[in-house]
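Only one protein chain is missing; all other protein chains are in place.
Entry: chain A
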Amino acid sequence: MIETIGITVLWIFLYGYLIVGSIDFGAGFYSFYAKITKKEHTIRKVIDRYLSPVWEVTNVFLIFFMVGLIGFFPATAYYYGTALLVPGSVALVLLAIRGSFYAFANYGARESNIYLFLYGITGLLIPASLTTVLTISEGGFIAEEGGTVRLLLGELFVNPYSWIVVLLAIVSVLFISASFLTYYAARADDHGAYSLMRNFSLIWSGPTILMSFLVFLTLSTHNPEHFQRMVEESWIFLLSLVTFLAAVWLIYIGKNLGLAFCLVALQYAFAFFGYGATHLPYILYPHITITANVTNAEMGITLIIAFIAGLLLLVPSLFLLMRLFIFNADYVRGSNQLS
């Protein structure tokens, strides 16, 4: 029971990071793109108005997932902690560069191309490096010998599955972000930004679905057990495909863009939860399962209570944040006074 609640909560937060983080990461890239192609005025303003108030919140989803994972499944700290020192540190440095340079560029005195470049490029490198953790969780990349755990970096580099996952992560970031910014630009009545972001949504839609199929294909040889379970639950992945098609259609005809973005979010929700559910009971093939490695009942229950109390605090706050900055038409259009 505790393990089910725990992993569900964690997966929801990781999904939250996937969406919020993708919007943020992709926006960084588009922001840089706008700068170098001198289309600044069309999309930079839109991106800045969305990003500035919420960028800090993004990171927290990731920290929350990590801390919760160790709380509910302490053995993950040992395995992943030992194995991921190098890739984890690289991802951390990228996150650090991104976070601080965003603040420097945005609140600092000078607009600098270097800052924007770092901000844009880390937006693609971070998801690429973070998703390797999901690849590693499929097993085959961690060796346990003589009481120590070691990451087989060489194996990871020559494995087709791991590269396909990286590509999927990058195109997904660009697609999710573009579909959100299409909606945001439309609400802001910014036509230049809107048509640019709509084009980007359509451009990246094809590759995301292609990469998803390739992920299925390569997983079937890399981890046949997991693949088999995904085939058994194929309905959820079909739902994901249906929502994808509907979203692309809406973006193509340029109507109901808010709904279109929700459909994109749903597309990823179906795929992500389908992937996660079929991954269980393993957190790390074949070393850690949620049943064998769940924390003690006392800690588990206390964490769940703390989580509920925390949600009571956070949900209204997040609601306020969204109301003020995302769903507030005046703010989105650039008017400051609160009506």
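Methods note: contacts are C-beta pairs under 8 Å (C-beta built on N, C-alpha and C of every residue); 3 or more make two chains touch, one makes a residue touch a chain; residues count from 1.
By our rule, contacts and distances are computed from a predicted model.
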item: Listed names "ATP synthase subunit b", "Intermembrane phospholipid transport system permease protein MlaE", "Cytochrome ubiquinol oxidase subunit I" or "Carbon monoxide dehydrogenase", with the criterion being the UniProt name of the chain not displayed; value: "Cytochrome ubiquinol oxidase subunit I"
item: Contact partner of the left-out chain, one of A:Y102, A:F175 or A:Y194; value: A:Y102
item: Contacting the left-out chain in the complete assembly, out of A:V86, A:I203 or A:L259; value: A:V86
item: Hidden partner chain, residues of chain A it touches; value: 52-57, 59-60, 62-64, 66-68, 70-75, 77-82, 84-86, 88-90, 92-93, 95-97, 99-100, 102-104, 107-110, 148-150, 295-296, 298-299, 302-303, 306-307, 310, 313-314, 317-318, 320-321, 324-325, 331, 336-338
